[in-house]
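Structure first, then comments.
For this depiction, one protein chain was excluded, whereas all remaining protein chains were kept in their positions.
Let's look at chain A:
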Amino acid sequence: MSSKVIHAIYTDDDLLMQAVKQTREARYRIEEVYTPFPVHGLDKAMGLPHTRLAVTAFLYGLVGLSVSIAMMNFIMIDDWPQNIGGKPSFSFLENLPSFVPIMFELTVFFAAHLMVITFYLRSKIWPFKEAENPDPRTTDDHFLMEVDVANHNVEEMADFFANTGAVEIKLINK
């Protein structure tokens, strides 16, 4: 099955924001927007849901904290409680202050790295991934909005995007 999309290309991020708002008002479905840099407020204009990456980072941090506590409790207290320089190794709580730097670092380590890996997985980025860029100019100075044609009239849509200030409008068979 082949579906058709329209690529509307803009050269100004303010125009793009305007166009996104108008397109949504006209009830056309925006598939994707390609920009060379983050456009402030674009996600809101497109109506994208909030990211939950921060929540995952918090949970990963808790995992890191648990790992560090379990590790040091086992090594320093349970397995071989040696007297090292007179530090009290009778219970975890008694020797807690000396464990805190490691607990802190592992919390940050887990939170940061696992969140980054989550980001890579969710956005499907990896070293030998083939670039999905429809037009190389969108990495430099052009903005591209991809809109699903579905069962709308192509002529009508082309007129509509021309009115929003697009410098180029292309019909693409996907």
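Here, a contact is a pair of C-beta atoms (placed from the backbone, for glycine too) under 8 Å apart; a residue touches a chain by one contact, two chains touch by 3 or more; residues count from 1.
Just so we're on the same page, contacts and distances are computed from a predicted model.
Candidate names were "Cytochrome D ubiquinol oxidase subunit II", "Energy-coupling factor transporter ATP-binding protein EcfA2", "Na+/H+ antiporter subunit G" or "MFS family permease", and the UniProt protein name of the unshown chain is "MFS family permease". The omitted chain makes contact with just one of the residues A:Leu48, A:Val100, A:Leu121 or A:Val167: A:Val100. If you put the missing chain back, the residues of chain A touching it would be 54, 58, 86, 97-98, 100-101.
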